[in-house]
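A protein chain is absent from this complex, but the other protein chains hold their places.
Coming up: chain A.
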Amino acid sequence: MKELFPLKQVNGYIFSLLLTVVALSVYFFDMSFAMGLTILIVTAFIQAGVQLVVFMHAGESEDKGGIYLHTIYGVAVAILTILGSLLAMIWGYMI
C-alpha cells in the first residue's frame, strides 16, 4: 500500500497550498510595497519549482540533467534580460 500512495505529490500539494496562503497574506496584512513584492516573487518562484519537479515530473526521467540545465539556462536568460532592460531603461539614467 505504501508504494501506491503518492506521498510526494500529496506533500507537494499541501506545500503549494501553503505557498498560496503565504502569498495571499500580502493582501490581508498591512505591509510595505517592497516587503509585499519580495514575498510574492519568492513564493512565485518556489511555487513554479514545486510544479515543475513534483507535478511535471522534471526529475524522474533519464535526461533530468538536460531538463534542469535547460531550465536554469532559460531562467538565467530571462533574469539577465530583465535586469539588463532595467539597467538600460531606468537605472542607467540614475547612476
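Note that a residue touches a chain if its C-beta (ideal position, glycine included) is under 8 Å from a C-beta of that chain, and two chains touch if they have at least 3 such contacts; residues count from 1.
Basically, contacts and distances are computed from a predicted model.
Missing from the rendering is one chain, named in UniProt as "Quinol oxidase subunit 1" (options: "Carbohydrate ABC transporter permease", "Quinol oxidase subunit 1", "Peptidase M48" or "Manganese/zinc/iron transport system ATP-binding protein"). In the complete complex, the residue from A:Leu18, A:Ile41 or A:Ala88 that touches the missing chain is A:Ala88.
Note that of A:Pro6, A:Gly49 or A:Gly66, the residue touching the chain absent from this view is A:Gly66.
Contact between chain A and the unshown chain involves residues 63, 66, 70, 73-74, 76-77, 80-81, 84-85, 87-89, 91-93, 95.
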